[in-house]
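For this depiction, one protein chain was excluded, whereas all remaining protein chains were kept in their positions.
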Amino acid sequence: MTEFADDPQTFRAQIRAWLERHCPPEMRSPAHGEDDICWGGRRWTFRSDAQRQWLNAAAAEGLTVPGWPRAYGGAGMSSAQVQVFDDEMERIGARSPLESFGIWMLGPALLKFGTDEQKRRYLPPIARGEIRWCQGYSEPDAGSDLVALRTRAEDRGDRYVVNGQKIWTSYADQADWIFCLVRTDATAPKHRGLSFVVFDMHTPGVTTRPIKLISGKSPFCETFFENVEVPKANLIGAENGGWTVAKYLLTQEREMIAGRARGLHDGRPLWQVVQELAGDAKGRIVDPILRDRVARAEIDALALTATIERYVEDAAHGHEIGDRSSILKYCNAELNQRRQTLILEASGADGLRWDFVRSDGGEVAPAWLRAKANSIEGGTAEVMLNIVAKRLLDLPAE
Amino acid sequence: MTEFADDPQTFRAQIRAWLERHCPPEMRSPAHGEDDICWGGRRWTFRSDAQRQWLNAAAAEGLTVPGWPRAYGGAGMSSAQVQVFDDEMERIGARSPLESFGIWMLGPALLKFGTDEQKRRYLPPIARGEIRWCQGYSEPDAGSDLVALRTRAEDRGDRYVVNGQKIWTSYADQADWIFCLVRTDATAPKHRGLSFVVFDMHTPGVTTRPIKLISGKSPFCETFFENVEVPKANLIGAENGGWTVAKYLLTQEREMIAGRARGLHDGRPLWQVVQELAGDAKGRIVDPILRDRVARAEIDALALTATIERYVEDAAHGHEIGDRSSILKYCNAELNQRRQTLILEASGADGLRWDFVRSDGGEVAPAWLRAKANSIEGGTAEVMLNIVAKRLLDLPAE
Amino acid sequence: MLAYTDDEVMLARSADDFLARFASTKHLRRLRDGRDDTGFDRGVWHEMARLGYAGVLVDEAHGGSAFGHVGAGLLCASFGRHLSTSPFLSSAVLGATALRSALASAQRCWLPRIAEGEAIVALAVDEGRRHAPASTALSAERSGEVHVLRGEKTLVVDGHVADAFVVLARTSGRPGDAAGLSLFLVEADRPGVSVRRQDMIDSRNAARVTFDGVRVATDTAIGPVDGAGPIIDDVLDAGRIALAAELVGIAREAFERTVTYLKRRRQFGHAIGSFQALQHRAAQLHGQIELAQSTVVKAARLRDLGDPRAALFASVAKAKAGDAAERATDEAVQMHGGIGMTDELDVGLYLKRARVAGTLLGDRHLHADRVATLLGF
Partner (left out) sequence: MLAYTDDEVMLARSADDFLARFASTKHLRRLRDGRDDTGFDRGVWHEMARLGYAGVLVDEAHGGSAFGHVGAGLLCASFGRHLSTSPFLSSAVLGATALRSALASAQRCWLPRIAEGEAIVALAVDEGRRHAPASTALSAERSGEVHVLRGEKTLVVDGHVADAFVVLARTSGRPGDAAGLSLFLVEADRPGVSVRRQDMIDSRNAARVTFDGVRVATDTAIGPVDGAGPIIDDVLDAGRIALAAELVGIAREAFERTVTYLKRRRQFGHAIGSFQALQHRAAQLHGQIELAQSTVVKAARLRDLGDPRAALFASVAKAKAGDAAERATDEAVQMHGGIGMTDELDVGLYLKRARVAGTLLGDRHLHADRVATLLGF
């Protein structure tokens, strides 16, 4: 593994050189659809040689998770260094070598709440893209209100027996392991009886069923547990202490969704997309009303990006983002919905056809429909506003 | 007094002829400011001979209150006939001969809840513009929440002694009489101890102080009562039954504010005003964004007008407007605020000067500032939405 | 003038009953998932014709029921509520309205068949991404006693099942000129006509229709050659009012289902409909739907009365109803939460149809612009 220098300028040069050598040219363009994303896992089939090379090269240096400790498969970078790494990736338009719920969510939770053994067991396979994770939070009657969770885990000495149903488990049908919230004490009030457990999706009694969305096929599944046996060693954090882990994880998720906006859109500026659809020969968007609305969306996008930058800097100075991630999550969802609506409108009648794709390969109608979920998944817009009102503004409960 | 025909066409012809003969030419243009409105009352000074003639002519026929019974100073018209009368007034751009809180609010309440003696005593002077009324509802700690009213009326046998303070009493400093809500039973819960009383503003113990608004001078006052003696004969409705009268009256007020939009603006279409401020030689509003926003405001104005028309027709068919007036009130306030904001923006830097007036004499900055109150006075926007949610949509209380 | 007559109320009720049984979202799903070639149920359409729906804008002399635009609007509102598919918009509104300006012989030939649901006559107007009749490029060149049509139309509603097209063509001037436009009635089986169905997000019918040197007799022109402008506006406005009515139906149904859900669904120990933030959004939406509905009735009545303000109100209604339907369906998804995103619930079907109906014959931006132009600013 490369020894990275402390000196920022040398460090940047190292990263630049490393990327130059190891990032295949095919991986230097934004991902357009599911097929361009590498999720890894036991059952993963690489879409191209380049995708495989890129993952292997990055994993060998710990660069799939640059901020994690080297002992657990990361590169041990400081947050300032991670920022430089991200900048340099962005500069050459490099795709992420590996996307995964293990990286975004389980990893940070394990780093904070896991035992050393748990970290050694679960983190490196995540970093190398060997094990693909899914998360089991929501249930049919417990969406925003996780306190209403009903999936129960009965204590059978050295193991739990899990029964219940989860919904919105992304890629449950392709994941190897699941981390989820279960009720270990049915008598405890509200969230006090919840525990955070992990288990293999191949365990007998686990079944999944894909969910079709208004936008078409989706990664989401319903997941059913029928007498699933889970060793107690698979408990993360304390028994009945799952709420603490889950809360931390939800914040991570919001920061992730909000802050890096990964997966929400393809990364091209809105105005370029609209310009191609509705611009004249000189590149001016002909309809002044559409042009104005795009300008306002760009203003808000630049404002949101600057806010993320500011909060991240704050965090580097010791002032955690914390509940402010709810602002980012809320605004980011709203902004992507506006983006997709404007692209749809710029496409006019063409945008109303399922088979219409943009010149750059981007989908229009499905992306517009899919974006409607941005303000629901990972915490609804309403829940985000409640958090801002109650925790940031300290407004009273009724 | 003229005998009006039942036949609609003859009736319309009669009205048209009457207006032709009696409405002075000076009264056939929209009122621009306070000075153009005739409020009547003991202390009234007519602004012009035309104003006096117009009031006298109308009052002689009962046409200041065309829908009231003839016995009480009205013209005894059906609501369909009143509609025709209004149409014909509008056709020639005639100003209302008399505006008053007595007409809009006290009158309807008396017609519904007053004794015959009360009607005979109070209604004709209202119709003739001889007595000017003000209303005392709000108090400093009871704005939207009238249940919190604290002005109390102690029972002293044949009279009450009133102590307390009212706020937002329009023209209290110029009114002759007041109708107001007072608490006659301090022990009864919430609104059950309220009564509706009327009394002369010259009664010893009544004082008023004008309120200056952000838009400048205003008709609003604070009104103070110190041991004001009110004969029990001045009670309207039952003792401790004031809430019923007040609720009816609030609905009247909303319908009035919402439905006829009197006084909210000067009646010129928004687009004409903006066209004069920001149009080119051909009358096109040059800035496409401004033009679009004006168009959307006009669409909503036409939609609101059509809705009022629809509800009024419904009412004529026996389906009362009722709580639907809250929709009208809400939309009307919002629309006038948009109107004034668009006029302000069309005026650019000029609109930011106190001394700037439009070519037609309309004020810009004061009208914009004054409009901010539209969504507060007569029931806040929030209260209107609560009413719609709870009473029209039947959404549950928490 | 805006209240409904007893006859109208009865028409609306019977339509609601009929559509709930024979042309509901359940039927739409069946057509969609079965990838039905026709895109609607011909048996149901014949039954609708028998009830007088297909002849709603056809005079009685030609076998129509002549319910007028208010009647058509009531039917469309019901179509919106149930997401019923049928060739009503294309044939009974657009086709029939256009044909009323055709030669008497053409009227005699086509109007009774439209009213009986035997023939479908579709309007071919758009060519590009935006609804812009003045941009028409499809040319109709005169050659002796015939005109030769060359060009392509898109988003032709029911194009792939039409027996004939009313085609907007340019007979002089250039694309962009408001003048120089003509309408021709072209039978679908004329040599040179080819049709390709389009796969729309609302699972409804639309087609791309190519006219490759199609020769039509000059007497198939509807209205004056080169001067069909006023007729075109009139036909399009009939369609816009119908679409606006459908949009209000969509908005109202999506909204009512949402309000029902708000009362039923519990979260954090309360019915979510008791949360004031949702209450206020619902109340605002209710107001907007009320406003939109008024514009639709007003536009339809004015048109039935021959009032010249009907054109203005057609645009007002199309803009306002499009806006209300967009907001109502967006909020329906959001307020239903995750379940609202699933194909299993009908909410998504309303969302998609609202967007297509909102775009057809001009979206709310185009109609705001037209309102400005018609008012004169």
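Every chain is named by a letter (A, B and C) in the order it is written, and numbering of its residues begins at 1.
Operating definition for what follows: a residue touches a chain if its C-beta (ideal position, glycine included) is under 8 Å from a C-beta of that chain, and two chains touch if they have at least 3 such contacts.
Note that this is a predicted model, so its numbers are computed, not measured.
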Which displayed chains the unshown chain touches: A, B, C
Chain not shown: contacting residue from B:E20, B:D145, B:E226 or B:D394: B:D145
Omitted-chain contact residue, chosen from B:R21, B:K212 or B:K282: B:K212
Contact residue for the chain not shown (choose from A:G33, A:G283 or A:G361): A:G283
Of A:H22, A:R132, A:K166 or A:R291, the one touching the omitted chain in the full complex: A:R291
For chain B, the residues touching the chain missing from this view: 138, 143-145, 147-148, 167-168, 211-215, 277, 287, 289-290, 344-345, 347-355, 365, 369, 372-373, 375-377, 380-382, 385
Chain not shown, touching residues in chain A: 269, 271-272, 274-275, 279, 283-285, 291-292, 294-296, 298-300, 302-304, 306-307, 309-310, 313-314, 317, 324, 327, 330-331, 382, 384-386, 388-390, 392-398
Touch residues of chain C, complete complex, unshown partner: 275-277, 279-280
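FYI, only the chains that are shown with their structure count from here on.
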Chain B and chain C, separation of their C-alpha mean positions in angstrom: 42
Intercentroid distance (Cα basis), chain C paired with chain A, Å: 41
Per-residue overlap in chain A, given as positions that touch at least 2 other chains: 289
Overlap residues in chain C, where contacts from two or more other chains coincide: 275, 365
